[in-house]
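For this view, one protein chain was removed and the others were kept in their places.
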Amino acid sequence: MSLDGILEEGVITTTVDGVLNWAKKSSIWPMGFGLACCAIEMMATGASRFDMARFGCEVFRPSPRQCDLMIVAGTVTMKMAVRVKRLYEQMPEPKYVISMGSCSNCGGPYWQHGYHVLKGVDRIIPVDVYVPGCPPRPEALLEGIFKLQEKINQQTIAKKLVV
Amino acid sequence: MEHKIETDFMIINMGPQHPSTHGVLRLELKTDGEIVMACRPFLGYLHRCFEKHCESLDYLKIIPFTDRMDYLASMNNNWAFCIAIEKLMGIKVSEKCEYLRVIVGELNRIASHIIAFGTFGLDIGAFTPFLLAFIQREKIFDLLEEASGARMLYNYIWVGGVARDVDGDWLKKTKKFCQEFKPALDEVDELLSLNKIFVERTANVGVVTKEMAISYGFTGPNLRGSGVNWDLRKNEPYSLYTKFDFNIPVGAGEQGQVGDCWDRYIIRIRECRESIKIIEQALEGISLEGDIYETVPKNFNKMPKGEVYARSETPRGEMGIYVVSEGGKAPVPYRVKVRSPAFCSLSILEEICKGVMISDVIAILGSVDIVLGEVDR
Partner (left out) sequence: MTPEEIFDKLKEKFGEGKILRLTLPSQNGFDVCDPFIDVEPLAMTELADFLKHDKDLAFDQCCCISGVDLKDDLQVVYHLFSMSKLHKICIKATAKRDNPIVGTTAHTWGVANWLERETWDMFGIKFKDHPDHRRILLEEDWEGFPLRKDYKFPRFWRGMEVTPEEEEGTYGTQD
């Protein structure tokens, strides 16, 4: 870079995007809210063996106002769907959603006879990463979080010019 | 002239997204300052139409759905359902299968109790026991995964048998686990049970008397916490439970009154020890000879016409399965009703939450140990 040698040691140069994305992706705070069986695996991901803290996203916040990430873990029923939407709206920007498990991806095992199950959470809120499985293993959820981090890394604050 | 200043009641809404309601349960609390005047639970946020599925799928396909009902104790759910269907069809399962069922069932009971007291500690504010207990839970999951192929929802116990065989190696590992588990449980026990803060928060809170417990359909550890010596494994033995020597821990009000939260909590810890005892005896007794698919029915085309109500002891209490079969060629049940222990235990909430502090509601809820998947089905 052209600034080499001008600035003192210990200084690195990067883009604004780079700094912002790095900050965003290395401390994702998920919302501690579980719906069904998948939530237990989410708990396991946060607990002893798998330890989500290694990837900077262990701070489960009880309040949607303090979260960046919503992990929809489990079956979204009709009665719950209205609440999930409200919770999503309460989260501050930038916000991300991981849909964990086949239930929240598409209704899962309850696709055909589940009169009270929403057939996929993406019908009410936008989803960034889908994690398949019934339930997904904790490793799978971690992989989902890596994918989200990759996605965050590609974000830019520059607006596209609409021609 | 004297004025009486009146304060208003306040309605507090707890849930469905609340860290300590153990899933999606909503409580509407009418409070006078810190004191709860009335508590109204709202359920159904996880109603996944289990009973409708049962009327549309054939008998074998229902078993995976029973897994998802009480997802903390899937094995025991599978088992409860299979007991009902076996009773309906008159199948007697081979001894080897029964031994396997007992072993996996008790392992799963321990895993479920670990969550119960782990999250209970978490609700009260103790984080470490939760982490310590989860280490052991992962070990159980490893064992069950090796036996069944899945970590959490197993679909392992089938009508008339079990899904996969195990080998001698697995039995050895299980034995090793039993030995390792005992000191680990003691550690959690020492850390939590007699902790001053914990005792203060749980003793004498949410006292459920014997009569109330029976009337409100308490079963399992909750009922025993109220001082009733009742366990279906002993009182109405099914499977091989007559063969084993184990005790039934009963609440005695060691820290306060009989039937308080602390009693319900300690029962679970003690039950884990009894389960280990059962597993160790079963490991002695099992022989690996024999075919596990021997009594698995080839098809379900010749169902008798009739109905059965079969109950068995899951970690949360008595799970009753009521199956009505039309008979003849219909491979689907006409009606399946699940008497879910957590649903019945939860119905007491309205009654015992009158006049307690808000923070006690959390303690009561944690001590009753509900799984919303099973409450709402």
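Each chain carries a letter (A and B) given by its place in the written order, and its residues are counted from 1.
FYI, contacts are C-beta pairs under 8 Å (C-beta built on N, C-alpha and C of every residue); 3 or more make two chains touch, one makes a residue touch a chain.
Model, not experiment: these values are computed from the prediction.
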Considering the whole complex, which of B:E51, B:E145, B:D189 or B:E280 touches the chain not shown?
B:E51
Based on the whole complex, identify which of B:L25, B:L88, B:V250 or B:C272 touches the chain you can't see.
B:L88
Which one touches the absent chain: B:N13, B:Q179, B:S215 or B:N301?
B:S215
Considering the complete complex, identify which of B:G125, B:G290 or B:G327 is in touch with the unshown chain.
B:G327
So that we can see where the missing chain sits, which residues of subunit A does it touch?
78-79, 81-82, 112-113, 115-116, 118-119, 123-124
Touch list for subunit B against the chain that is not drawn
43-44, 47, 49, 51-52, 55-56, 87-88, 90, 212, 214-217, 228, 230, 304-309, 311, 318, 320, 322, 324, 327, 332, 334-335, 337, 339, 343-344, 346-348, 351, 376
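Following the convention adopted for this analysis, only the chains that are shown with their structure count from here on.
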Can you list the subunit B residues touching subunit A in their complex?
16-19, 23-24, 44-49, 52-53, 56-57, 64-65, 68, 71-72, 115, 130-132, 134-135, 137-138, 151-153, 372-373
Touching subunit B in the complex, subunit A uses residues 31-37, 39-41, 44, 47-49, 60, 62, 64, 74-75, 77, 79-80, 83, 87, 109-110, 112-117, 134-135, 137
